[in-house]
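Once you've had a glance at the structure underneath, I'll fire off some questions.
All protein chains but one are shown in place.
Up next is chain A:
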C-alpha cells in the first residue's frame, strides 16, 4: 500500500477510542462468544488496534465483512446498541428542534444574557443621545421658522402700507371729500399744492383728484389752459379731491384760518368739505410710473 496508508496508521493508534480500545481486548477474551462468532473473533484476538500496520491486508476485509454480517444477521447483542442509538437520535432531534424554534433567550447562559443586555443598554443610550440631538435640531429649526414667518408677516404688512402710499392699489376707508368749484377766477397751482401738502402733513393716506389722478410723492402740479395739469393730465373745475385719513383732522387741516381753503377762496373758487365714513379711491398708478 502507498504512503498515505502508513500515515493514517501512524495517527490511528495515537487517537484510539479510549474506552473501547483500552479494555475490550481482555473483555473480549473473557467471553468472546458474547459478541462475535466465527472467523471474526480469531482475527480480532490476535490483531488488536495496537499494531494495525502488521497485517493490514488481513484486517480490512474482516472489518467490512463484519459490518455486512451484522447488518444481515441481527443478533440479540445489538439490542443494547439500538437502545443507545435511539437515545442519541431522540436527543439529537430534540436538540435540533429546540434550536430551530428557540427564538427567545430561554436557553442562553447567564453571562450571554448579561452581554446581550449590556449591548442593548449601550444601543439604547446611543439611540437616546441621537434622539436628543434630533430634538434640539427640531427646536432650532422650529424657532427659525417662526422667526422667518414673523419677518415675512412684517414685510407683507409693510408691502401693503407701501403700496397704499405709492398708490398702487385701490383704497377704501373714512376720509373727506373736498369739492373746489371755480367761480370768479382760476385756481392757482401753488395754492392747490398747498392744499395737498397740508393734507399730507395731517396724515392723509391716499389722495385722488376727480377720481382720475392718484396723488403720490412724485406727483407734479402745473398751470394749464382751462385747468390744472396734474401728472400730465388736464383736470378742470370742479375739482373733487378725495382723501383717506382721519376725517376730523383732515377737515380742520383744510379749513383753519388763512389755510388752504381761504387761499383757494381768494383765487375765486368755492370750497366745500364733507366728512365721509366710507370713501373709495379707485384711481391707481402703474408700478412703472412710480419708478420714473
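Everything that follows uses one rule, which is that a contact is a pair of C-beta atoms (placed from the backbone, for glycine too) under 8 Å apart; a residue touches a chain by one contact, two chains touch by 3 or more; residues count from 1.
Criterion: contacts and distances are computed from a predicted model.
Look at the chain that isn't drawn here: its UniProt entry, checked against "Small basic family protein", "MoaD/ThiS family protein", "Acyl-CoA dehydrogenase family protein" or "Ferrous iron transport protein B", names it "Small basic family protein".
Here one chain is not drawn; of A:98, A:160, A:220 or A:252, the residue touching it is A:98. When the whole complex is considered, the residue among A:66, A:177, A:200 or A:265 that touches the unshown chain is A:66. Seen across the whole complex, the unshown chain contacts chain A at 8, 11-12, 15, 17-21, 23-25, 27-28, 34-36, 40-41, 43-44, 47-49, 60, 62-64, 66-67, 70-75, 77-95, 97-99, 106-107, 109-112.
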